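The complex appears here minus one protein chain, its other protein chains still in place.
On to chain A.
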Amino acid sequence: MTQREDEAHRALETAARQSYGKLIACLAAGTRDIALAEDALSEAFAAALAAWTDQGCPARPEGWLLTVARRKMIDQYRGRRRDELAAEQWRILVEDAATETAEADLPDRRLALMFACAHPAIEASVRAPLMLQTVVGLDAKQIASGFLMSPSAMGKRLVRAKEKIRRAAIPFRIPERTELPARLDAVLEAIYAAFTEGWSDPAGTDAQRRGLTEEALFLARVAVDLLPKEPEALGLLALLLHLEARRRARRDGQGDYVPFADQDTALWDAPMIAEAEAVLQRAGAMGAPGRYQLEAALQSAHVHRRLRGGAPWAEVLRLYDALFAITGSPVVAINRAMALAELEGPTRALEALSEVAADARLVEYQPYWAVRADLLARAGERAEARHAYEVAIGLQRDPAVRRFLQGRLSSLQEDS
């Protein structure tokens, strides 16, 4: 590779990383045709490699890419979209949406694109994949592997969602004040879903799934940059930073699962935790608590407990109570039971747990059985604990966690 080629490569990589979502948002804002914007942009990237190697890198790579992609997008009309719009309409929509090229900076419409991806008329489970593709620039194959799905099935779902945006004319727009909270919630939920898909990472080694948590963090940062006054966007970023900061400590050298209480805190990413705390403080100062801020506050309390000792269990319990009041989620109730066990003992916690056990969803919810098993073992109910461990092991898909639970089960059998 010549030096020039090398420079072109690097400039392109930087542009792909920093500008992909901005370019797609600009190209597709007028026609809402994300699929053609993606095709046009990938052609522009291909053209850039040759042109930049030949003539050197342009002063403003974003503007160069936008100009070329816009031309390609207008060309594509002839072959693919002329049954839908008049040629002149198409040209105006493409050019208008991408008119600012001549000016200094590309306008950042990524947030509007995110709101389109998480529109209520788009099926909830495809919103996170759609954002990862259009805002981050991952391809269907990468996303499919993150979501444990076949690439062709994921590809089809993405194509269908993009067609819906175009045909039904879902707007690229930031919702009005009155509808913003509900619509923002859908955006944050999709970002969180992208993160948790990467987080569950069964093997603990899959680079693509690990990548997904980083991309979700990137999306959360974009949301915060563009909506700096929304406390829940900040809350989500703080939560994701807290979780990501402990990634390396979740597995030991053999790839075995390490529960939070036993994690080597030296493996935690201290600067990331500090950032999480700062972001959470910024959110808290706005005086409008919400689900993500509370979840981040819980992470913060747990981290403090490990780092500084002391056990603010009463504080933790209060946070779970507040979170349960907002979400009514049985998952929150399960975690709350663990905190209650620390404060009032396993028997009280089991009583609290039995109150939520009526929820049919819990029969197949692995953490319910794992928590129940742990509490039963601590309460000395060995036979019942063994049964709960067996169910928990049977439901667990992550082999490392399964090994951990099997270890617990066999130690229970040795003791008796």
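Assume contacts are C-beta pairs under 8 Å (C-beta built on N, C-alpha and C of every residue); 3 or more make two chains touch, one makes a residue touch a chain; residues count from 1.
Keep in mind that, in the parts below, contacts and distances are computed from a predicted model.
A single chain of the complex does not appear, and UniProt lists its protein name as "YCII-related domain-containing protein", one of "YCII-related domain-containing protein", "Phosphate ABC transporter ATP-binding protein, PhoT family", "Electron transfer flavoprotein alpha subunit apoprotein" or "Xanthine dehydrogenase family protein subunit M". Taking the complete complex into account, A:Ile170 is the one of A:Ile170, A:Ala186, A:Met338 or A:Leu409 that touches the chain left out.
The hidden chain makes contact, of the residues A:Pro107, A:Gly284 or A:Pro312, with A:Pro107. Although one chain is not displayed, its contacts with chain A can still be listed: residues 29-30, 82-85, 89, 92-93, 96-97, 99, 107-109, 111-112, 119, 121, 167-171, 173-174, 176-177, 226.
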